[in-house]
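Below: the structure, in structure tokens.
The complex appears here without one of its protein chains, the remainder shown in place.
Presenting chain A:
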Amino acid sequence: MSASAPMLEVQDLRTFYGAVEALKGVSLHVDPGEIVTLIGANGAGKSTLLMSLCGDPRARSGRILLEGEDITAMPTHQIIRRGVAQSPEGRRIFPRMTVLENLIMGAQAMGHDPAPGLERVFALFPRLNERQGQRGGTLSGGEQQMLAIGRALMSKPRLLLLDEPSLGLAPLISRQIFAAIKALNESEGLTVLLVEQNANQALRLAHRGYVLVTGRITMSGSGAELLARPEIRDAYLGGGH
């Protein structure tokens, strides 16, 4: 592989739910060290795309390359072991397990010693350190989101897939989460593919962005470029601003 191979390359990906085509030939790429955001309305296929990258649901056609390696047909757990981590839609933390147990589950599939990962996550989200003995289900929404991201980071991923980290959070909390993502990207060069409905914050954070409309990429460009486009402003930023 050449050194310039993208971290993630998606070629003409098609995914179906039964007969319904959710992704109609999506192509995109994410370079190492980039934050790329994928914005779009409800039902555009953003979460489907993230899940398809992990093979669940499996894409019907197209190719997914991780650093040049074809992972399209790979079992989900092996994709994760190749250095992809996903913080799934709706956070999906383990409610009856403690914060600490939740985090350890993140390192488990990789067979990592959890200690260094825990140190890193607690440094990033000190709140989780305070709450480590508490049950996941009793955390506030923002803390649960921190836990979901922290759990994904425990596998020391090279590519982090984040599905709507700002969902249902107060603006202040979601700004904290975005700041944490930015810090990870800048200090460790972590590559991030971020799915968001909050287009404004996401595009300000990201180096590049894609716009997904009913299963197709309709626009792409740098974060600033997309922010400046009137159709984006109208469709995703509430028009009047």
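The rule we apply is simple: contacts are C-beta pairs under 8 Å (C-beta built on N, C-alpha and C of every residue); 3 or more make two chains touch, one makes a residue touch a chain; residues count from 1.
FYI, contacts and distances are computed from a predicted model.
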From "Imidazole glycerol phosphate synthase subunit HisF", "Cytochrome bd-I ubiquinol oxidase subunit 1 apoprotein", "High-affinity branched-chain amino acid ABC transporter permease LivM" or "Sulfite reductase (NADPH) hemoprotein beta-component", the hidden chain's UniProt protein name: "High-affinity branched-chain amino acid ABC transporter permease LivM"
Among A:Gln11, A:Ser27 or A:Thr98, residue touching the chain not depicted: A:Thr98
Omitted-chain contact residue, chosen from A:Gly106, A:Gly209 or A:Gly223: A:Gly106
For chain A, residues in touch with the removed chain: 54, 56, 75-77, 79-81, 85-88, 90-98, 100-101, 104-106, 108-110, 118, 132-133, 135-139, 144, 151-152, 155
